[in-house]
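To keep things clear, I will list the structure first and then write my remarks on it.
A protein chain is absent from this complex, but the other protein chains hold their places.
Chain naming follows the written order as A, B and C, and within any one chain the residues start at number 1.
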Amino acid sequence: MDHTEQRKKLRVALAGSKCVSATSVFDPLSARVAEAVGFEIGMLSGSLASITTLAAPDLNVLTLTEYADQIRRIMRVSGLSLFIDADNGYGNALNVMRTVQEVEHAGVSALSIEDMVLPRSFGQAEGEQRLVSIEEAVGKLRAAVAGRSDPSLVIAARTSALVVEGVDGAVARAKAYSMAGVDAIYLATNVAGVNVYSRPDILEQFKAVNAAAKLPLMLNAGRSLLKREDLTACGVRIMAQGLQPVAASVKALRETYMHLFSGGAPADLKSKIASPQEMEQLVNADSYKQWLHEYMR
Amino acid sequence: MDHTEQRKKLRVALAGSKCVSATSVFDPLSARVAEAVGFEIGMLSGSLASITTLAAPDLNVLTLTEYADQIRRIMRVSGLSLFIDADNGYGNALNVMRTVQEVEHAGVSALSIEDMVLPRSFGQAEGEQRLVSIEEAVGKLRAAVAGRSDPSLVIAARTSALVVEGVDGAVARAKAYSMAGVDAIYLATNVAGVNVYSRPDILEQFKAVNAAAKLPLMLNAGRSLLKREDLTACGVRIMAQGLQPVAASVKALRETYMHLFSGGAPADLKSKIASPQEMEQLVNADSYKQWLHEYMR
Amino acid sequence: MDHTEQRKKLRVALAGSKCVSATSVFDPLSARVAEAVGFEIGMLSGSLASITTLAAPDLNVLTLTEYADQIRRIMRVSGLSLFIDADNGYGNALNVMRTVQEVEHAGVSALSIEDMVLPRSFGQAEGEQRLVSIEEAVGKLRAAVAGRSDPSLVIAARTSALVVEGVDGAVARAKAYSMAGVDAIYLATNVAGVNVYSRPDILEQFKAVNAAAKLPLMLNAGRSLLKREDLTACGVRIMAQGLQPVAASVKALRETYMHLFSGGAPADLKSKIASPQEMEQLVNADSYKQWLHEYMR
Partner (left out) sequence: MDHTEQRKKLRVALAGSKCVSATSVFDPLSARVAEAVGFEIGMLSGSLASITTLAAPDLNVLTLTEYADQIRRIMRVSGLSLFIDADNGYGNALNVMRTVQEVEHAGVSALSIEDMVLPRSFGQAEGEQRLVSIEEAVGKLRAAVAGRSDPSLVIAARTSALVVEGVDGAVARAKAYSMAGVDAIYLATNVAGVNVYSRPDILEQFKAVNAAAKLPLMLNAGRSLLKREDLTACGVRIMAQGLQPVAASVKALRETYMHLFSGGAPADLKSKIASPQEMEQLVNADSYKQWLHEYMR
């Protein structure tokens, strides 16, 4: 539970020579399960946080405070390093500073600030995407770096430039963002239906960005069919997995509720639910027993 | 989303002639799934709230504010009537009043206040259970009733007397609690390893309590093998189901994380996860699209 | 504490023939004092909420959730009708809907949504102010009206058009906003150093806006030297007072701390502090004593 330690572990991953998966987690239990299975990095995107805490789609209606609350719930009990995508910092550079302060306090290990105009503008067409100017983005990233208290907190620049502007734009932005003092570049690979993984020279594009920024890259796995070692060679160090875990949870919930609603016996669910022992482990029951023993008799 | 409406629906169930199941829900998504499947009443016990929001066991370490926050998250988006067990009201009668005010504000449909001494006392043996005096419990229940703003909010007295004191104690308490103005009696059936369902005359005992209180009963299903119609005949109107849903979610999460951790392809999970369409439905995507259409162009 | 009742009282004031003062309140105690003195409407501007809950200037760094939390603290114990200025709704029309839902839930009686571009844009000059288009503003106001659950909640359109665009702009916007279904027009009178009260024909301008909108007006008192009856004749129904209360509190705090820091006797402060009786009244001590008496013996 030492947040600095968790941040340093993430820095080790970024500085290493492998491409590590960050799996999506969304509440204390999912984080505990992911950790028990062996993951070292969790990812709570703004999208996933909206879905799970508000039952709302990825349309930027979650507030910074609500996001930080959920991060705090997770980091109170999780040993994972946690990566979040803090959208565009919820406003201008001053809002970015508050964002960094609030999510740092909540215990996050890494956050990204992105260069897309958010939330959706009045009159903006469905597929249309706009980026803020390089100057504005750099100002925000510099504000993010200045807003950090714990120097081990990782700050990444997330850019949609590869999708929206192409490789030249991405290279220019990555270079500028790098000079703002960030620790990594998080490349959006899929924006409003445009998916860069289908480009034949995508590995070259990743390489170009990596070379320009001289910083480790982070990507969303999306529907990438690329080989892990090829991505590693492009400087990709963190690969964020998708929303399968929450979708698996939803499917299991639906089947369980349907069984119970149709009058099925709870006992018949035995093979489909975690055992009492597993549940006890997840809630750290042994430590509580130990504390009762130590302090209450 | 009209909380008074949800409370009135619960009152209809209590006043009816059937025994309705309340299924356990713990966050916005689980509540949405339960509702989609057909349930009308959700149950968020203190135990379940501890497990899911703190990853902590059922040892009364969750605060009233944390509980109310989670209720609010659920009731912001759920059409279910929600029943919660508010432990002993987190202190004395003044704390009970605040408890009622806070959870009512959070949108709950029904809450119970129980007569067990909580949290565990210093030196209390594992199996030992103590109830507060009838007078103290009645004071707390009267405070609960007085603390309610919306008269449609259901207040139940939860008693462990049947387990701890036997049927005579339960009858005496049910009668006294009923006169405090509560709307239902919630009978604990399993306390510290003692399970009343194994008693041969348990139906008679339920009947005696129901007759004494002249109020509908609520029970936890536990491992009851009793027939629903027999329980209905004893005045049982709500049967709270167990923690299978969260345990099913945990199992699904573990399998998903294991698959991903061992390098399995996300695509292979397709049959085990909710479809994008189902996820969209759960987050009310159509309404959001409609609002974008209506107000942003 | 019935929020609908408080909203209806505010509607009575808006529908009346007088111009009523809304005094600034910022926490439970200030609201209690204002009510004890005789005020019926409190005003918690975003600016005042930033100052008092974050010790931050009026630069839009307060989140919606933080604002709603402070409103809730006040409305839990205050009988005042509370007016808030919810900035621009913290984003686009979807954010406006959430804003209305959250502050309505927190108990507010009235809120305004404004047409200024917020927060400050990158590169925006100090004195420069931009308004969103009429179409965008109307979309947001329609979303606000649609987001309301309690029809008694007052929704006002706040416009800086009189300052930024002049009377013609203000008339055009007031007319359009009125058709969006809002209940009042809140005219900004002082934006970035430009103060409309110095205009010789300002009463005519107010009258023109009022006639166009056919809605009651709300103003900030600012340094207006206009007579109350003249404003009333222009349709002004609510006049928001300034930040004197919090500034008076700060001065009293400084003098008290200085006295104590320099070793002065606490007893010497007697004439400068509220009496124990007044403090007891503010915290509703008599009711608590009554509850202790009723429910705890």
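As a working rule, contacts are C-beta pairs under 8 Å (C-beta built on N, C-alpha and C of every residue); 3 or more make two chains touch, one makes a residue touch a chain.
Just so it is clear, the model here is predicted, and its values are computed rather than measured.
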{"item": "Contacts of the hidden chain among displayed chains", "value": "A, B, C"}
{"item": "From B:95, B:129 or B:152, residue that would touch the chain that is not displayed", "value": "B:95"}
{"item": "Candidate in contact with the missing chain, chosen from C:29, C:134 or C:226", "value": "C:29"}
{"item": "Selected from B:27, B:85, B:114 or B:136 as touching the chain missing from the view", "value": "B:136"}
{"item": "Among A:10, A:93, A:248 or A:282, the residue in touch with the chain that has been omitted", "value": "A:93"}
{"item": "Those residues of chain B which, in the complete complex, touch the missing chain", "value": "59-61, 63-66, 90-95, 98, 119-123, 132-133, 135-136, 139"}
{"item": "Touching residues on chain A - with respect to the absent chain", "value": "1-2, 72, 76, 92-94, 96-97, 101, 105, 139-140, 142-143, 146, 149, 288, 291-292, 294-297"}
{"item": "Touching residues (missing chain, whole complex) on chain C", "value": "21, 23, 27-30, 32-34, 36-39, 50-57, 59, 69, 73, 76-77, 120, 122-124, 221, 223, 241-258, 260-261, 266-267, 269, 272-275, 278-280, 282-285, 288, 292, 296-297"}
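Note that in this section only the chains that are shown with their structure count from here on.
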{"item": "Distance from the mean Cα position of chain B to that of chain A, given in whole angstrom", "value": "33"}
{"item": "Computed distance of Cα centres, chain C from chain B, in Å", "value": "39"}
{"item": "For chain A paired with chain C, centre-to-centre distance based on mean C-alpha positions, whole Å", "value": "37"}
{"item": "Chain C residues counted as touching two or more neighbouring chains", "value": "92-94, 97, 139"}
